[in-house]
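A protein chain is absent from this complex, but the other protein chains hold their places.
Chain lettering (A and B) follows the sequence in which the chains are written, and residue indices restart at 1 in each chain.
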Amino acid sequence: MTEQPPRAHHDMGGIAKYACEPVDIEPHTLTDFDKEVDALRQVLGLKGIMTVDELRRGIEAIPEDEYHRLSYYRRWIRSITDTLLRKGLVTEAELQAALEQR
Amino acid sequence: MSTLLETDGEALLAALRGLLAAKGLATPAEVAERIAITERATPAQGARIVAKAWTDPGFRARLLADGTATVEGLGIPLRGAPPLGVLENTPELHHLVVCTLCSCYPRAVLGYPPFWYKSAGYRARAVRDPRGLIAEWGTVLPETTRIRVVDSTADYRWMVLPLRPAGTDGWTEEQLAALVREGDMVGVTVPATG
Partner (left out) sequence: MDLAPGTAVRVHDDWPESRGPCHIRTPHYVRGRRGRIVRRLGAFPNPEDLAFARPAATRALYHVVFNETELWPDGRAGDDLLVELYEHWLDPA
């Protein structure tokens, strides 16, 4: 065996850990949450507020254990939130207040 | 990194929905419009493109040369979407598309990526054991057919033009389109009659 290269956890091509992992080939229906997150990213992209590359960066920044625990679109909403906070388009105080109002 | 990011996704979405609407960054109407547009793209739309390529050699040549313009010529909007490339299967060469880094998929044509396409097992195995992977769908290629795995890493999105099954001479475009499934346009399956 050669030494394991310092790849990032999202960079999954060919890694031995999943060599025997079966693939769930059954159809899965998207939830309303999934569709809304997907569409929100599109709106922010079309308006030039965030790129798909920023979405990916934010997803890749999720720690490995959480990355695998979170559903696909939960990774997305986390990345979208991260990006909006980083850019100051939404502040932590605003987000905190909005979360508490619920 | 903010600890607020560890909040559950449903709560984050609900909070952002109000904030972004108030700021005019993303309104519920804009989001609803994108959902509606996204849902118009389905594997059936991809199947229609495949059937047309099988029956119209001129269209097929244009599709392979410039997927984006040719698909837009059918009235399928690719606004805001990455360029589309179409890769042709032959008896000698079979394409299998994967995105090992995330989940790049020809969404503007085929719709939301299927669950399996986004899974760790699919992303990890496709590039190293493509034959073992597609066997999960029951797909077995002839020994003489080479596999070309396509790792969709950057600014294009890739769709497979599958091989037209034997015994379909004289079929209409509608009959042919009904044969084509989502997986055929990714390369995990191949269209077959009956």
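Just so we're on the same page, a residue touches a chain if its C-beta (ideal position, glycine included) is under 8 Å from a C-beta of that chain, and two chains touch if they have at least 3 such contacts.
Just so it is clear, the structure is predicted and the values come from calculations on it, not from any experiment.
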| item | value |
| --- | --- |
| Residue among B:Val71, B:Val86, B:Leu110 or B:Val127 that touches the chain left out of view | B:Val127 |
| Sole contact to the chain not displayed, among B:Ser119, B:Ser152 or B:Thr189 | B:Ser152 |
| Interface residues of subunit B (partner: the chain not displayed) | 83, 85, 100-101, 127-131, 146-156 |
| Subunit A, residues in touch with the chain not shown (by the definition above) | 5-8, 11, 13-14, 50-51, 53-54, 56-57, 60-61, 87 |
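Here is the rule we use: only the chains that are shown with their structure count from here on.
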| item | value |
| --- | --- |
| Rounded Å distance, subunit A centre to subunit B centre (Cα mean) | 20 |
| Partner subunit A, residues of subunit B touching it in the complex | 1-2, 4-5, 7-20, 23, 25-26, 30-32, 34-35, 38-39, 80, 98, 100-103, 112, 114-116, 118-129, 133, 136-137, 151, 188 |
| Residues of subunit A touching subunit B in the complex | 10-15, 17-19, 21-28, 30, 33, 35-40, 42-47, 49, 56, 59, 61, 68, 70-74, 77-78, 80-82, 84-85, 89-90, 92, 94-96, 98-99, 101-102 |
